[in-house]
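What follows is a set of notes on a single structure, which appears directly below.
For this view, one protein chain was removed and the others were kept in their places.
Labels run A, B and C following the written order; every chain starts at residue 1.
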Amino acid sequence: MRRRIIGVMGPGAADRGAEETAFTLGRLIAAEGWVVLTGGRPVGVMDAASRGAKTVDGSITVGILPSDHETAEVSDAVDIAIFTNMGDARNAINVQSSDVVVACGAASPGTLSEVALALKAGKHVVLVNASSTTEAFLKSCGHGRVHVAAEAMEAVQQVRRLIAESA
Amino acid sequence: MRRRIIGVMGPGAADRGAEETAFTLGRLIAAEGWVVLTGGRPVGVMDAASRGAKTVDGSITVGILPSDHETAEVSDAVDIAIFTNMGDARNAINVQSSDVVVACGAASPGTLSEVALALKAGKHVVLVNASSTTEAFLKSCGHGRVHVAAEAMEAVQQVRRLIAESA
Amino acid sequence: MRRRIIGVMGPGAADRGAEETAFTLGRLIAAEGWVVLTGGRPVGVMDAASRGAKTVDGSITVGILPSDHETAEVSDAVDIAIFTNMGDARNAINVQSSDVVVACGAASPGTLSEVALALKAGKHVVLVNASSTTEAFLKSCGHGRVHVAAEAMEAVQQVRRLIAESA
Partner (left out) sequence: MRRRIIGVMGPGAADRGAEETAFTLGRLIAAEGWVVLTGGRPVGVMDAASRGAKTVDGSITVGILPSDHETAEVSDAVDIAIFTNMGDARNAINVQSSDVVVACGAASPGTLSEVALALKAGKHVVLVNASSTTEAFLKSCGHGRVHVAAEAMEAVQQVRRLIAESA
């Protein structure tokens, strides 16, 4: 009965390319029947991924917010908002709760912390829209758990393969 | 689009009466179209509330677990498991994320911490299956935000009223 | 080499009697050579306990702040400020880190959450300046780990006894 959860992480200040990829990621992940988990704020990759997911009937989007319930700004495309009131410590919760983490876009400090925390927690991470330098560096830290995809569709195929291998 | 979330808190080691009340609470809350949020473990009030909710078509249950994804024991009736790996600090997340908190059963230390954290976060709390001593004490701490219900149906009516008043 | 840590918890909005007791608690705890741990803000019981401790040569005061390093207001009497940026979830850290918890003053929701989290974590709690209703209620939840003292000196004697018994 428990739903698979795929985390989509990426900068709040993302470029248009990363946001388009994130939107497609959200749509394709939701089409698999998986829950899309993001940082929940109404900006950048997290907002785009949630909006993409909500184009799919019956989709569920979860946002793990850094703020409290009174001050948090939440993406309109988030179904279930979890208010941690814990700032970036919530990044550790995001990755613990994701079956696989997809990191989309440039290596901002916040996204980098989520990739690092995911690896520390033993999770697999799929990078998409990252620079080749970022890909090379994170692969060198990742003990075989960092994977690279050229675009959203390939990223979701990798997620499917990783889930099948872990089952 | 965002879903209302009602937290059902109570002891893991609950008596049969509290579990029956929790089951009915979960069923009635889900029937309102609200998400049922619990501590997620496969015991006591949290398990019973989630199981009650899952008797309703289209219901969603969220469990906020104290453990990590590898060691956590999760109720089979939880749809979406959030692994905080934060022990009882996750109690603060449970109450921040709930529109209203329903506390069911005896005043165990864990449940008491959730009621206290809910009041600190400015949330309303509905007590059901509590002793009259517990009711009186928590009302005296609660600045008008502690409410008492005789059984599950009345608790859900109070939740409905509190939501209407806050809208 | 590791230092004993005694947590002094109590309302930020405390009455004069609770603040005087907290000041004496801080002084007596520091005089034993123990670290005084509080919530770190410049108000109420936490401020008074830290100020009392700093009247003792060589004392160390630790404040576990709910806010981040940029916005936190910190008591001048805190030597070591730990910025959790976690709101009231930091209450769980306060009690985990204290060998014994002393709760001073009225049962505000914040203080009540710390007492409850301490009991959940298996810690002993000494109440001082609490109402008789609060004492009776918390004793009924405390599985023998809630103790009552009439004033600061007696509270510190109880802490000394509890530490001796656990050694």
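Annotations
Convention: a contact is a pair of C-beta atoms (placed from the backbone, for glycine too) under 8 Å apart; a residue touches a chain by one contact, two chains touch by 3 or more.
On a predicted model such as this, the values are computed, not experimentally measured, just so you know.
Note that the absent chain touches A, B, C when the full complex is taken as a whole.
Within the set A:I29, A:A48 or A:A89, the residue that contacts the chain not displayed is A:A89. Of the candidate positions C:T24, C:T84 or C:T111, contact with the hidden chain is made by C:T84. Contact with the chain not shown here comes from a single listed residue; of A:G58, A:P109 or A:G144, that residue is A:P109.
Interface with the hidden chain, as seen from chain B, comprises residues 68, 84-89. Of the residues in chain C, those that touch the hidden partner chain are 1-3, 5, 35, 54, 60, 62, 64, 68-70, 74, 76-86, 92-93, 96-97, 121-122.
Mapped onto chain A, the footprint of the missing chain covers residues 86-93, 96, 107-110, 112-113, 116-117, 119-121, 133-134, 137, 140-142.
The working rule: only the chains that are shown with their structure count from here on.
In this structure chain A contacts its sequence twin chain B using mostly the same residue numbers, the overlap exceeding half. Note on chain placement: the centre of chain A and the centre of chain C lie 40 Å apart, centres being C-alpha means. Rounded to whole angstrom, the centroid-to-centroid distance between chain A and chain B, based on C-alpha atoms, equals 28 Å. Contact with two or more other chains is made by residues 68, 84-86 of chain A.
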